[in-house]
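Missing here: one protein chain of the complex. Every other protein chain is in place.
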Amino acid sequence: MGLEEKIPGGFLLTTVEKMVNWTRKASLWPATFGLACCAIEMMSFGAPRFDSGRFGMEVFRASPRQADLMIVAGRVSQKMAPVLRQIYDQMPEPKWVLSMGVCASSGGMFNNYAIVQGVDHVVPVDMYLPGCPPRPEMLLDAVLKLHAKIMDDPLGPKRAAEMAGHRTELIPSSVRYSGGRRTMPVGRPEANLG
Amino acid sequence: MSEMSEPGTREATGTSPAVPERQYVDLDLPEQGRMLTTVGGDFDDVLGETDFTDSEQLILNMGPQHPSTHGVLRLILEVEGETVIGARAVIGYLHTGIEKSCESRTWTQAVQFLTRADYLSPSFNEAAYCLAVEKLLGIEVPRRAQVMRVLLMEITRITSHLVAIATGGMETGALTGMTMGFRDREEGLHLMELITGLRMNQGFIRPGGVAQDMPDGWQDRLDYFCALMDKRLPEYDELLTGQPIWKARLKDVGVLPLQGCLQLGVTGPPLRSAGLAWDLRKTMPYSGYEEYDFDVPTTSGADSYDRYLLRVAEMHESLKIIRQCRQKLAEPGPVMVQDRKIGWPAQLSLGADGTGNSLAHIRHIMGESMESLIHHFKLVTEGFPVPAGQAYASVEGPRGELGAHVVSNGGTKPWRVHLRDPGFVNLQAISAMCEGGMVSDVVVAVASLDPVLGGVDR
Partner (left out) sequence: MTSADDSVKKVAPDIARQQEAAHSTGLAPDVRSGVVPPTTSERHGMFYARDSGDTSGYGGLVRPPHVPQASERPYGGYFDDVADALADAMAERQIPETAIEQITVAHGEMTVYVARAHLVELLQTLRDDAALRFELASSVSGVDYGEDVPRRLHVVYELLSMTYRRRVRLEVAVDAGDATVPSAVSVYPTADWHEREVWDMFGIAFAGHPGLTRILMPDDWVGHPQRKDYPLGGIPVEYKGHEIAPPDQRRAYT
């Protein structure tokens, strides 16, 4: 967007920035880049039980020209890497990349000739999500943390300079939205999550 | 051609890559004649400039990133108007080197790689491999382990068919079919998570048996699942089977008659839709399938609609088998072969912190039995050796015959594992199924074959 260049800097921008970031994160349209097993969990994330639609993300745009977020879900092979880069290039700014699963983040269990050892060799990644495959709730958590990052995005180079070195505090969704109640760690027999 | 965008540079207009003015190449080739290659831009501009009105023949690329190609499948279509006159499939975009990775792991660790090949039917990959390894070892898997394997395989078959119907629906536009399919799949995954610990890619079926016994409370959970599926599976018939648009999209599309199926080596629902009741569970049973009472649905239309009907019917049959497993699991027994030199200690259970081995098991191996300690240590680090030779075992997966050809050189690691994936073989039929049809029928035909590119490319 050319908004950043057109509006002069100043204190007014902080509110405009928050509003612009809010509009961007509230309807983050993912591009379909499901490759392997993680793609199925990503589809489950769009399915009724885990429902990405409540975050404005149920439209998985087939065309990268209409998408904001590329969720690289699955292992990227050597043959697929140029295609990945081309899809990334075809997305308009602003765009974010979420590498879902260990295969996308680091090559995963496939430390061999055929798999690119981490999608960040090909595209810049904003959020890494480990798991093999990560549960849809884990993907949801990663998306919410990405929302938190997007809310802190600077609007234009002057704001970027002011905010240099700032790190978004990534609070897990289970803590942030727990309303102050202390949650039990998963796995204990008493916390039967049914 | 669009160039790579440099990070940090921006055009004044705000779009990232520099758009070249000319977006086509006009060549006069000796054999093919005049050929216009374009990667973007407006067709009216291109045609207006070049005066290319000779024929309507286009070569389209349904590229690896596509919402409707069932995975990273690339289809190159030669299209004349709306009719497809040539279709070629290009695969390899998901080649993971699974088979070569297995060669540097022990026989039990290799299961974790193979389970991710065909990721919609993980239990079947594992079962085919374990059956082949057990052939080489010459051991007999305990009965309870066989029943648990059948249970997992049938639950996996239901979830796989649900994805096939759901994604088939999504690709043709029946989006409610997709939401329904994934909603019901969650129930199956929840049940598998209770039994195995994971929703997908479980790695539960291992050479010698299965990893652990059934957890507490499984009977109620399994009954709940069966009752729920009884209610939910007929809903697919209500939603799709009689629906006129669905029928119009699927009837007489992607026809592959019996001779074509046998020549191309196609097995599974496409073969059964052509009239041949070939199901390895009935014809060459394995893992105790001869004791179960179920039918093999067969139709004779050989088109996509028949394959859809077959998949729904097979889900009902799988539910029947799951109920019979419920009966058979009433008797207790070991779930891993008793030979201590092979059997992974299968009495592992959760400790107080929710992970790892139980205190009882650790007390046993550390305090009570030296042999158990040594066996546990050697099995975990080195693995068990398998006599030299080769074996081929196959199971009836949701897509067709899933086979594993396993070669051993006498060591503790596989020498070669080859997975005969049904999707790989069935996908060869795509040219025969699509040529002569319309472009929209290509999507339906691929969906009716239901390839999973993880298994196709391995």
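A and B are the chain letters, set down in written order, and residue numbers restart from 1 in every chain.
Here, contacts are C-beta pairs under 8 Å (C-beta built on N, C-alpha and C of every residue); 3 or more make two chains touch, one makes a residue touch a chain.
Predicted model, so just to flag it, every value in this text is computed and none were measured.
A.B. asks: Touch as defined at the start, partner being the missing chain; which of B:Leu359, B:Ile374 or B:Ala388 qualifies?
C.D. replies: Spelled out, the listed residue whose C-beta touches the missing chain is B:Ala388.
A.B. asks: Considering the whole complex, which of B:Lys100, B:Arg183, B:Lys251 or B:Arg326 touches the chain not shown?
C.D. replies: Checking the options B:Lys100, B:Arg183, B:Lys251 or B:Arg326, the one contacting the hidden chain is B:Lys100.
A.B. asks: Give me the subunit B residues in contact with the hidden chain, please.
C.D. replies: Considering the whole complex, subunit B reaches the absent chain at 91-92, 95, 97, 99-101, 103-105, 135-136, 138, 262-267, 276, 278, 283-284, 341, 381-382, 384-385, 387-392, 394, 401, 403, 405, 407, 409-413, 415-416, 418, 420, 424-425, 427-428, 457-458.
A.B. asks: Touching residues of subunit A against the unshown chain: what are they?
C.D. replies: 78-79, 107, 111-114, 117
The rule we apply is simple: only the chains that are shown with their structure count from here on.
A.B. asks: Report the inter-chain centroid distance for subunit A and subunit B in whole angstrom, where each centroid is the mean of the CA atoms.
C.D. replies: The answer is 27 Å.
A.B. asks: Along subunit B, where are the residues that touch subunit A in the complex?
C.D. replies: Subunit B residues touching subunit A: 2, 4-5, 7, 10, 13-17, 63-67, 71-72, 92-98, 100-101, 112-113, 116, 119-120, 163, 167, 178-179, 182-183, 185-186, 189, 199-201, 350, 353-355, 453-454, 457.
A.B. asks: What does subunit A use to touch subunit B in their complex?
C.D. replies: 1-2, 32-37, 39-41, 43-44, 46-49, 60, 62, 64, 74-75, 77-80, 83, 85-87, 89-90, 92-93, 109-110, 112-115, 124, 132-133, 135, 185-189
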